[in-house]
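Take a look at the structure set out below.
Yeah, one chain of the complex is gone here, protein chain that is, but the others are all in their spots.
For chain A:
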């Protein structure tokens, strides 16, 4: 039986798990849906668990004002591969969990800053260079000025 204080959530791959209500309503989406009955979140089980773990951490921290730097716990939490990070990002956006969104965005920003140059950014994120040839020449000169 469903405990009155818990929400049951089903993930994309049909795993069902229970989340305490105070945690679940970190997600604006779930909060909205709390009065409705359904909640099939389109996120796979592993990352959805991840989302709730992070939301739980945030509640435990008593929803402190978000700092500029990720905390130690969050830094470890976000040490995932790029695929999982992407999915966490999309999940946080979909579930509307602000603290998680903030954390993932910071992690992504840190990854970008750690890249030495444009080429490394593209490789890390699997992004293609879609500049026209003329623009590409300008970008090349821009990068050259950047590194003097």
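Throughout what follows, contacts are C-beta pairs under 8 Å (C-beta built on N, C-alpha and C of every residue); 3 or more make two chains touch, one makes a residue touch a chain; residues count from 1.
Keep this in mind: contacts and distances are computed from a predicted model.
For the chain that does not appear here, its UniProt entry gives the protein name "Tubby C-terminal domain-containing protein", which is one of "Tubby C-terminal domain-containing protein", "GPI-anchor transamidase", "Nucleotidyl transferase domain-containing protein" or "pyruvate dehydrogenase (acetyl-transferring)".
Residue positions on chain A in contact with the hidden chain: 1-3, 6-8, 10, 15-20, 23, 29, 33, 36-40, 42-43, 49, 52, 56, 68, 82-83, 86-87, 89-90, 93-94, 101, 105-106, 108-109, 112-113, 115, 117-118, 121-122, 125-131, 134, 137-139, 141-148, in rising order.
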